[in-house]
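Excluded from the complex is one protein chain; the other protein chains are retained at their positions.
Chain nomenclature is as follows: A, B and C, assigned in order of appearance, with residue numbering initiated at 1 for each chain independently.
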């Protein structure tokens, strides 16, 4: 009965603050991860009811085994040619990332974000989607653009904020927008575009279109309200959208446990919305491809949305403004039990007899040169500090038509000689 | 590969808009609900790991069977005295609700919200909690206050916004605040206090206190970001809190499918956060008590949060501003397969030999008179239109101390003779 | 022409646009089958189908976010937020996304969305059904903010807002839905049927955004106002015999600065009236602009008649609401200065 108290007998409550398994100075410790062998997860029919798939998000879909063989139900059986194209795109992504960070150190750009260790995600997913499917990425899926053959020189011009920067110097480096490549405008705010993808997908369905949408959000960012909005709307209206959570274990200095990842998998968030949730080895090109393909087929046949957790590790710093040795063991990336996506696909191709160490080294060199050439071309249009466009353009695009007060402010700026 | 399109072969996408099973003019149709007999759901140990409880939120915890017998593991075996106290509190809640709606029609107050059909929720939950546990209710848990023996005359004074309104006329009727009864300040915004409960519970744990928190949100409101924040923080910090979703099937005119309820149960939202999710027959006093007690024990022993879905039906209009016959079959409430909470507890008590129709009728009359007396007393302090306090008090409590600009505005108001 | 109240005029605007433009769709809390808690979308689902007009989850942020995504696809969504008080959970989506999308993508994507919401007080709605949040939107570069004061304008402005390729926050003074409330809460309710602006064309027409209306020409003092306060000011001026020029801003951002400054240069005196609280309200921007642009014409300090800087206190509605008495005394102060 209310009022009846047994307080005296009760032990005090305690606040639980989750902690990662290792901090700087300690040995990396992934012993808590239970990773079952590749090929052990059954692949359900793409039309299976979500209610039949509730345990799936607690498993880990893997195709490439420790020896680089493709095994199990989820093996997408891609031709070697496609695999080589995928490898190339991942390697080009990596080459671009490496070069840009060097240029940042040289002061040619102010900022950069690498996707090291996560290249399979953007790339394999672009391969599994159709080219005109619409992507709503976070800042770590540059692989999408590369896989869609978007000219890297265009990206570098944005990174340099130079005269050819299509975004007119308005955005921080890497906050691209490439409508033609089905790549939605990025913003510094994390998470806000995740539900846009659902709206876009609803619009596609509304219009009787055949294009679907895909969106990416980080493990950390899944805590934002926008994540919940996206899942709710996707579930209710059965929007043709693939909602991806990239669980790279870290959100700047904060480990995934602070987003709830120690209590359940991010894929399992799907369960409560009646959506399928797939948890995938994000460093396994074939598994990422296969899971994305499954979700795309489901969406395209009016089966609605799928949540995919891409289980991976952020091998580099958060951004060029970050130093991860301040909050995690320096060599933690090297101990990540799921390896490196480029290395794993390479071994698989070699195992198939469709690739070799020599061809790999040669390709790496070619790609490096490709990036250097693109940098040279971009540099010819200016780097950091080169005015990207006429400052007057600053007043354009706030509205479709420049209103009186912005014309006035533009004149004021000109009169000030700025 | 990206770019390879098979558009021509694809069927167009379609937008899915969920619909309730029946609209005005149609026969109520609850045939879609699968309701298993009472007593069939096993009661896990209160310390069971959440991972072992993933199917629980898809079941329905029921204790009272169709004949009014208490059956199964979840039977809390409450003494008849407690049951009668619970029945009385539910009946008083109902009597107050009925009377207030009449007074609203008579123009003595501008607004009221009933909890008809949902009385077991506030009342049984108050009984399962300790009196100093902190409640963060929505506007439909007046039963909490009644079960905690809060004087109804105080509530009516707020409803009348009269001279004894402790909230100084600042709030719409029924947006109570009763700190002494562990009842947090209500606001017209739905959902916003749900995560406050988690913060409060974290504070209690931080302080080594023994008090836990409980919060209530509607099925419709579960779509707000605040719901996600609450679950995330509760999961991460293992906050001692009970998070209740009252699924009364409707959110004003919108059925629960628009909040995602057709795709999964609201209790199952717990799964993705690694929390236990209990789905309970909300019209079954004993089941509500038992489930709340389970969650309270778990929280009090540092086992963290539980999500409880209270499965019920909003038997009345949303509020006095609403006419449900405009959007649902007029007699839908009467067809609700889980019956009426007062009637069911009454039958159970009669079955136990601890109650009778006569005592019930007599009690109903006593309570009605109790309410009438309280109304008379409240009326002696004024009703709608009676100034609740000096208008100057309008400038108090914006800040702890009235700052200069509000003193100035207060003077301005006085000078205006308002 | 049909006699319409403001609810009917808004309904007609949406009906016309659903008919004309297959990319227009409407969603929001309770707007589908039921037709909205204020009935603004009544009958539209029945007429245009539930694909075009449907209920949304109670998630204002999700509603606006979904609308932005649809806008980026090429649709023209019109969403209803049940009360302007509840637009705040969508504030981040409006500010960080809707208002910036075109700019940051240099025109690749934009959000041609209309966000409708009933606003303002005078209906005994208490703290959370009475607010006038317009000022915060006018601080955001990239948003347009509109508030009509009568059925005729409501329809024409809503059509212009829906057709606009920028995001528009469209605030509807709910106290005006049924009649031109003049602030005299103790007098009988007026209805739109007796008001010229209650005569509304059935078909398509636009009232361009960015254009204020001089609803009463006058020579002695300029009154800048909008929404419900237009009628309060009109009634006050009629009663007190001051020859005020009353300007209904209609679009709150971007302002129709030419109309406003021309009037002030003529009268030399100004009262600004709005329901919203005073500090950093829209009246501040108006006063700041005018003291700068018309400094040498000003014969008296510009006065603001506004809600007090407190939450909207339910039982003291008429002490809070800036009614005719306060407007009149402000006019007199300005005239006497």
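Quick notes
Heads up, the rule we're going with is that a residue touches a chain if its C-beta (ideal position, glycine included) is under 8 Å from a C-beta of that chain, and two chains touch if they have at least 3 such contacts.
Because the structure is a prediction, the values reported are computed rather than measured.
Contacts of the undisplayed chain with visible chains (whole complex): A, B, C. From the set A:64, A:258, A:280 or A:342, the residue in touch with the chain omitted from the display is A:258, counting the whole complex.
The omitted chain makes contact with just one of the residues C:62, C:227, C:311 or C:324: C:311. Among the residues B:202, B:259 or B:384, only B:202 touches the chain that is left out of the figure.
Listed here are the chain A residues that touch the chain not shown: 15, 17, 19, 23, 110-111, 161, 165, 168-172, 175, 187-191, 218, 220-221, 223-226, 251-254, 258-260, 321, 326-327, 387-388, 391, 394-395, 398, 405-406, 409, 413, 416-418. For chain C, the list of residues touching the undisplayed chain reads 85, 88-89, 91-92, 95-96, 99-100, 103-104, 127-128, 135-136, 138-139, 141-142, 253, 276-277, 279-288, 291-293, 295, 298, 300-304, 309-311, 337.
Even with one chain removed from view, chain B keeps its contact list with that chain: residues 134, 136, 166-168, 170-171, 175, 177-179, 184-185, 187, 189, 192-193, 195-204, 206-207, 213, 225-226, 228-230, 232-233, 236, 396-400, 403-405.
The definition used in the following text is that only the chains that are shown with their structure count from here on.
In terms of the distance between Cα centroids, chain C is separated most widely from A.
Between chain A and chain C, the centres computed from C-alpha atoms are 41 Å apart.
Averaging Cα coordinates per chain places chain B and chain C 35 Å apart. Counting only residues that touch two or more partner chains, chain A has 202, 204, 206-207, 225-226, 228-229, 232, 236. Among the residues of chain C, those in touch with two or more other chains are 51, 57, 59, 61-62, 89.
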